[in-house]
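After the structure tokens below, expect a handful of questions from me.
One protein chain is absent from this view; the other protein chains keep their places.
Letters are used for the chains, namely A, B, C and D, taken in the order the chains are written, and counting of residues starts over at 1 for each.
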Amino acid sequence: MTTYIIRRVIQSMLVLVMVTMIVFLVMRLLPGDPIYMLITEDDLIQSSEEKIAALRHEFGLDKPIPVQYINWFSAAVCGDLGVSIIHRGKVAKEIIGRLPITLHIGLLAFIISIVVGIPLGVVSAVRRGRWLDTGVTLLANLGITIPVFWLGILMIYFFALYLGILPVQGYTSPFEDFWMSTRKIIMPVFCLSVFPIASAARQTRSSMLEIMRQDYIRTAWAKGLRERLIIVRHALKNALIPVVTLKGLMFRNIIGGSVLVETVFNIPGMGRLAVDGVISHDYAIVQGIVLLIATVVLVVNLVVDLSYGWLDPRIRYG
Amino acid sequence: MQRTDMTETPLHASEFRRIMKVLFSRGVVVFGIVVILALFVTAIFAPWIAPYDPYKLDLNQTLVQPCKEHLLGTDALGRDTLSRIIFGTRTSLMVGVVAVCIAASVGMTMGLIAGYFGRWVHAIIMRFIDALMAFPVILLALVIAVLLGGGLRNVMIALGIGLLPAYARLMCGQVLSVKENDYFLAGRAMGAGNLRIMFRHVVPNCFPPLIVLITMMMGLTILAEAGLSFLGIGIEPPGAAWGAMVNDGYQYLLTHPILSFAPGFAIMLVVFSFNMVGDGLRDALDPRLRGVL
Amino acid sequence: MPVLLEVKNLKTYFKVYHGLVKAVDDISYHIKKKEIVGLVGESGCGKSVSQLSVLQLIPTPPGEIVAGQIIFEGQDLLQFEANGDEMRSIRGGGIAMVFQEPMTSLNPVLTIGRQLTEGLELHLGMDVNEARNRAIELLSMVGIPDADKRIDDYPHQFSGGMRQRVMIAMALSCNPKIIIADEPTTALDVTTQAQLLELMTDLVSRFNASLVIVTHNLGVIARYAQRLYVMYAGRIVESGTAKEIFGNPRHPYTIALLNCVPRLDEEEGRKLVPIEGMPPNLLNMPITCAFKPRCPYHIERCGQDPWPDLKLIEGQHYVRCYVET
Amino acid sequence: MKSPSRNGKIVEVDDLKMYFPVTRGLLRHKVADVKAVDGVSFHIKRGETLGLVGESGSGKTTVGRCIMRLYQPTSGHIIFEGQDISQLSEHQMRPLRSRMSLIFQDPYGSLDPRQSAGSIVGEPLKVFHLANSRQEYRERVEELFRIVGLDPSMMDRVPHEFSGGQRQRIGVARALASNASLLICDEPISALDVSIQAQIINLLEELQERLKRLTYLFIAHDLSVVRHISDRIAVMYLGRIVEVTDRKTLYENPLHPYTKSLLSAVPVADPFLEEKRKRIILKGEIPSPLTPPSGCNFHPRCPMAISKCKKEVPPLRDTGGGHEVSCIRV
Partner (left out) sequence: MKGKWFSVGSIGCLVLLIVALLLVGGYPAHSQDKPQYGGILRVVEGAGPRGCIGWPANAVGNDALGMKPCIEYLVNQDNMNKILPCLATDWKVARDRKSITFTLRKGVKFHDGSDFNAEVARFNLQAVKDAKASGTASWTSVEVVDDYTVRINLSEYNNNLLARLSGSPGAMVSKEAVEKNGIEWAKLNPVGTGPFKFVSFQRDVVAKYTRNENYWDKGKPYLDGVELHFIKDPMTQQAVMRAGEAEVLGIGLGKMAADMKALGFKIISAPSGTVSLLPDSKNADSPFGNKKVREAVEYAIDREAIVKGKGYGFLKAAYQLPPSNSMAYDPNFKGRQYDPEKAKKLLTETGYPNGFATKIIPMSFDVDRDVMVALQSYLGEVGIKVDLDFVDYGRYSEYRRKGWHNALLCQPIAVFPNYNQTLDFYFSAKSPDFPSLARPAGFDELIQKSISTVEAKKRNIQNVLEKMFDETMVIPINEVGRGYAVQNYVHDTGHLEWGSWTNWTPDRAWMSK
């Protein structure tokens, strides 16, 4: 087990290095010099070539790419993710301020998608073919077809403007004002969790249907067990195995979805920072965020893999 | 031994017919198939179906609400929304099909090589896939779209790369499971070459779940295009793609909701249809479900 | 000896997309107290379905028990709702089952102990400790060494034979009156097979229970069963005591079955006589004798008239055939 | 095919060992071996059928696959038609592969479900370039279909359109396609319906009669089937051969206690006989090949084991007339 974790951690680190290399290279392949971006974005400032050269040197962009990478990487290992070209601020500081926000919303959506999606799928599978199943299936299928930003703005107009029961936008830290914070994140969390709920429900349903056909379920029936016990004790744990895989993969897309949701609800999270960073070619920001997101995703994946062990004793970590 | 054994009759009817029968046994699946077929027909015959030229501006007739002349109204440049949606079928389907083709072909090749050769080849390719999988799809597509610049072609490539890991992983898993089969061993036992085993035995047997994935992804890709458009990196005007139309119409949501509702509804319909067909295909192609349905 | 279970005119049909599969079509049989009964037939002849029907374990849909009576201790089990309380108390408590595939019949994510004790808690009302102790006892009874340790293991940590022992322990746990063993040893090696059958017959007699062995292996029946039913295409074609049938097989199918398997005691140079063709597809069956296409003895009438009823030959020996062999 | 063969032996296996390493730990270092085959020696004469019996886990399938060189044996020699193939590279093996074929247990898993029956059977022809034209190819495939008793008009169907018995016939036809002289039949009938098993057994027997050079290594766990089809029988237990002899001797005069118990475990479809038979029921289960018992690895289950059995590995010795046994108590 320990060996397995150590191996997985090493593997994950290799993946991380690969991720940073990919991003580093891709970002530098982007057409357009970030220094020029700085000038263009601020339309009314003209910088001389000399000033541009000075800036380029300041950010270390005049060195060959491998050298830049090594410099960045060795600093990143020590927790220094460099300086944003556009903001001129420390990237690490910037991200640290925003990561909790994205995680707050993302994790809530993730948890809700599990807490709501899986029972929906189970109920739907157990009542296969009935109206409840039809309803859940229909909703689940609608849920994976709605563009997130669209849903977001519809919700704003309905709940915030028409009913006036929720604030339009923004984010408040739960430590600052828990009630306000909760009111503000209801809509973004809902938007973000619609797709994962729907996909979890779908996956759970089909996985449950599959499991309910297994021999050991028949054995359980033959023992005279109650239906609820069979579902909860015998079927659910088995059915969760593929769902957990899906959820592991889903997490990164929840983070991805936050890019859209944060824009609509004006939440100062990492998603927006990332998009702005990409669009304005802010190397350091994008590298930092990707590194962080990748780390979070890999940690979640590791947790998912370890939870297999809990779900499925057949898996041995050796 | 010249006697041939003709008394034995095959247990099953033709596989194809069985698949078709399962596929067409559920209403929603049929609905999905009909919608998708209708879309392809619309895409092909767009110029004949559309009431107006979708690119023709009429700055005197901007933002017309739905009426007899313009069933779905006109947009900010006076172009007929219905015609644009009809022509948008082409672009959106193309985005879906091409992006998925890119993702499927590259991803499956990587998965095939990784799964087939195993060992360090597997390790390297799958770590690379893991690295890609550590990005959120939309961010990955965004970076690539910015890298390549906007535009239809580049959006398709970006989405293709973004969706590629799913195929690689599924394919790799499939190959590994096919390798467990005796017919794989049979190929090795008769001394068939790697390429022969790969393309005669492995690839064809990996397909069923991949077909399902391809179908489902088709819808998701169209959805993802809408997301990219929202972030400002999408199909360039004057091209009419639904995602871009939803986004263009977004700023008129209050006064002219039809501008974003109509293409939004089209997206939902297509995604729904592709998912239903995907579900149906899964039921039809999954051997474990054989005889049950 | 009193009849414990009597199945009368049971019909179980499956609706599949091709049409109607009459998996079990009007069979009647009975099991007496402390008796070992064999049920023989090829795969797909309906022998498993007929047993699952007794406990209403047929997946519905597509399956459905269309008609018949299953009388167990004076009650018609078919009057009970499929997953209702009465039926559930019979399952495991009155009639227990051992399934064919030891590899898939145990839940992979629950410990052996958990799977054993839940029946004890349910049917015998034991508390957790009692149930656990009883489970350990049962496990050692079925020959699992270190039962007190292995009770916390998961099924994948057991070999196939061991798992089937666990299944037997599970079946015996609530002192059922009848144990139905559905191809209990097919997937196992000969030596393990012998071990398990010995164990089962031994335990059944100790528990004063009856045993139904469902199998395609005539040798197993010959060795252990007192009476047997031969099934073909969803119907019983021959029944009687083992000695009656093996000593004087009357149905062409039974004869063919005996002739087509290699035997350990066969003479040098014996040629096997295969049964031509293949087992019938139960879909949309004709009303005529289903064995007719493969039957070397068939006469004209076989292709025209419906299957005859079972006919008494001698003692308890019944045959369903027009041909006098 | 003219190839040098010693004393008419088509295959000679000499002290074959096949160990599969078990790795653990961070660096995946080897901690143990699964001794699937542990020093097996036997031979098969041209045109005969050697039955290889044993419980699952005894290593019989591994022996077959080693001969096919699907595995690289850990040590020992495999002499096929006079050539030691145990160390040949895959490339060097290729020409030899046309002369040996494998028939699998599972008629469902061993046929590529996406290929037509015709192309499954014809594939060896393509791989070994045995057909010079499409016409010749087609004729050859049709002939193979007829040989195994299938209607050539069914060539274009895919495997699942065939019944289990028919599928196994396709498997046999594929094995015959390359004019193989050695057929390794790995439990070819155990997955079939009882009524179909006889068809395949008879087919294999008839083929051997018709094509004189055909040699079988028939792997099975069912003694009655093996006895029916084999000329000689080797009994395996936990990676080793414990007894080899002709079938008549084996049935009438089994020497090894394991063989005896194996024979007694098989029930006979005769209740009168069964009443009288003595049953030797073995205790326990076959041990794991990862940690085989010391000495004679059958000793923990052997009813006649003595303390010496725990220490000495009994050699396979000839008790006369080619009846070889590895037991010190015989």
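One rule holds for everything that comes next: a residue touches a chain if its C-beta (ideal position, glycine included) is under 8 Å from a C-beta of that chain, and two chains touch if they have at least 3 such contacts.
Everything numeric in this text was worked out from a predicted model, so none of it was measured.
The missing chain, though absent from the view, touches A, B when the full complex is examined. From the options A:4, A:73, A:157 or A:308, the residue with contact to the chain not on display is A:157. Residue A:51 is the one among A:51, A:130 or A:213 that touches the chain not shown.
In the full complex, the hidden chain is touched by chain A at residues 30-34, 36-51, 84, 86-89, 94, 97, 153-154, 156-158, 160-162, 164, 167-171, 263-266, 268, 272-273, 276, 279-281. Mapped onto chain B, contacts with the missing chain fall at residues 55-57, 59-60, 62, 76-78, 146, 149-151, 232-233, 236-238, 248, 250-255, 257, 261.
Rule of thumb we're sticking to: only the chains that are shown with their structure count from here on.
In terms of Cα centroid distance from the overall Cα mean, chain B ranks first.
For chain pairs A-B and A-C, the one joined by more C-beta pairs in contact is A-B.
The mean-CA centres of chain A and chain C are about 53 angstrom from one another, to the nearest whole unit.
Multi-chain contact residues of chain A (touching two or more other chains): 213.
Each of the following residues of chain D touches two or more other chains: 163, 165. Taken in their complex, chain A has these residues touching chain B: 11, 14-16, 18-19, 22-23, 26-27, 29-31, 141-142, 144-150, 153, 157, 206, 210, 213, 249, 252-253, 255-257, 259-260, 263, 271, 274-275, 278-279, 281, 286, 290, 293-294, 297-298. Every residue of chain A that touches chain C in the complex is listed here, in rising order: 213-227, 229, 233-234, 237-238, 311-314.
The touching residues of chain D, when paired with chain B in their complex, are 68, 70, 93-94, 97-98, 101-102, 104-106, 109-115, 123-124, 127-128, 145-147, 149-152, 157-158, 160-163, 165-166, 169, 174, 178, 206-207, 210.
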